[in-house]
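Of the protein chains in this complex, all but one are displayed in their positions.
Moving on, here comes subunit A:
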Amino acid sequence: MTYIIETAHLTKQYGEKQVVSDVSMKVKKGEIYGFLGQNGAGKTTIMKMITNLVRPTSGEIHLFGERFTRDSVHVMSKIGSIIEYPTLYGHLTAKETLQLHCDYMGFRDDSSINESLELVGLQDAGKKRVSAFSLGMKQRLGLARAIVTKPELLLLDEPINGLDPVAIKDMRQVFKTLQKQYGMTLFISSHILGEIELIADTVGIIRNGALVEEITMSALHAKSSGSIVVETNNANAAAIVLKEQLAIHDFEITNEKQLQIKNSPVSEHEITKVLVNHDIQVNSVYKSAYSLEQFFMEKMSGGALHV
């Protein structure tokens, strides 16, 4: 397995306070890695250490299989990033911003400027000064700048903050395109769990500076099997039928119209049939998906995993 980012016991201490403690994580080549955590959990600090902006107190970082140090500047041409928020020069136009960025990065391919403006939906704003941009447009331009040099690794810190719902949907598409068409590895931090759930292949959860979980989304979804949700007009009546006819006892009435069966011995089909036969209205019966939000909340509260 090729890892694009690999950290070992990464730690950062400011005075007495340890903001990042002993983080060892692995980001695979070509995946979208969702990096989750509350405000102040240490996400940005970790991303800054990966981009050489902050020096680790201890621990190691390997990028592209190579030990990353303060002098490994050549690696930087393979990385695109937005850290904290896109820092832009207000007096430049969008096109000038990208052109200059390419020049500094030593990247020569002028066609990619229009290409990346188009990808983020700023094709008509190329000649507009950045100071006249809205927050959402700045966010998009920041992304355009991060991808204009076609980097192998894209580090995005809260890239969908400040975007409207339509733009968020666009971005989701952009991230997928970058991964599928350009083979980029994306490392995205976010608070918006629903979005990460839709795009990530792996998630890392950080709490108080420590990595509490690193799990693939498929492994996370596999945890959900076994629980069945029944929606009906009368949960109490349904409960009696389940107990008496199917001998199901391990369930929970979530509200008067819904109950959840844990480790059901019978299929959804069987449950529906029996309920309908006993004249109980069934609105829907489905396997409950264990959502990223649920998982995240459990990790945050420090609780054990209940499925």
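Here, a residue touches a chain if its C-beta (ideal position, glycine included) is under 8 Å from a C-beta of that chain, and two chains touch if they have at least 3 such contacts; residues count from 1.
Simple rule for what comes next: contacts and distances are computed from a predicted model.
Peer 1: Select, from "ABC transporter permease", "Thiosulfate oxidation carrier protein SoxY", "2-oxoglutarate ferredoxin oxidoreductase subunit alpha" or "Cytochrome C assembly protein", the UniProt-recorded name of the complex's unshown chain.
Peer 2: The missing chain's protein name, per its UniProt entry, is "ABC transporter permease".
Peer 1: Which listed residue (A:Arg55, A:Lys180, A:His249 or A:Lys273) would be found touching the missing chain in the intact complex?
Peer 2: A:Arg55
Peer 1: From the list A:His91, A:Arg108 or A:Lys127, which touches the chain that is not on show?
Peer 2: From the options A:His91, A:Arg108 or A:Lys127, the contact with the absent chain belongs to A:His91.
Peer 1: Against the chain that's been left off, what residues of subunit A make contact? List them.
Peer 2: 48, 51-55, 70-71, 73-77, 79, 81, 83-84, 87-89, 91-92, 100, 103-106
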